[in-house]
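Sending over a structure as structure tokens; questions will come in a sec.
Only one protein chain is missing; all other protein chains are in place.
And now, chain A:
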């Protein structure tokens, strides 16, 4: 599995399509995590579900980095940001390659 992270509108998807045209995509992971939290799922349940999905074949996971701001006032936003960060750390450990995309430029960090 390949993990691609970066801020919003940084050209992550385009970068991924150019680099890994044959792969299957799990895009907007941060929104998937948010949805599962709203359904009452916890960190490890969400992570297990993601791992199950990407278990088979060549997968590229794409996610926004959402932790680079002031602590949100809303508790749900704080929870989302924390769980998203922790899940991405675990997925980065699983990944064979990790890229960070800034201004359309992908930097391989693993």
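Here is the rule we use: a residue touches a chain if its C-beta (ideal position, glycine included) is under 8 Å from a C-beta of that chain, and two chains touch if they have at least 3 such contacts; residues count from 1.
Assume contacts and distances are computed from a predicted model.
> Between "Nucleoside-binding protein", "Adenosylcobinamide kinase", "phosphoenolpyruvate--glycerone phosphotransferase" or "Class E sortase", choose the name on the UniProt record of the chain that's been left out.
Checked against "Nucleoside-binding protein", "Adenosylcobinamide kinase", "phosphoenolpyruvate--glycerone phosphotransferase" or "Class E sortase": the hidden chain maps to "Adenosylcobinamide kinase".
> Extract the touching residues of chain A with respect to the undisplayed chain.
3, 5, 7, 65, 67-71, 78, 81-86, 88-89, 91-93, 98, 100, 107, 109-110
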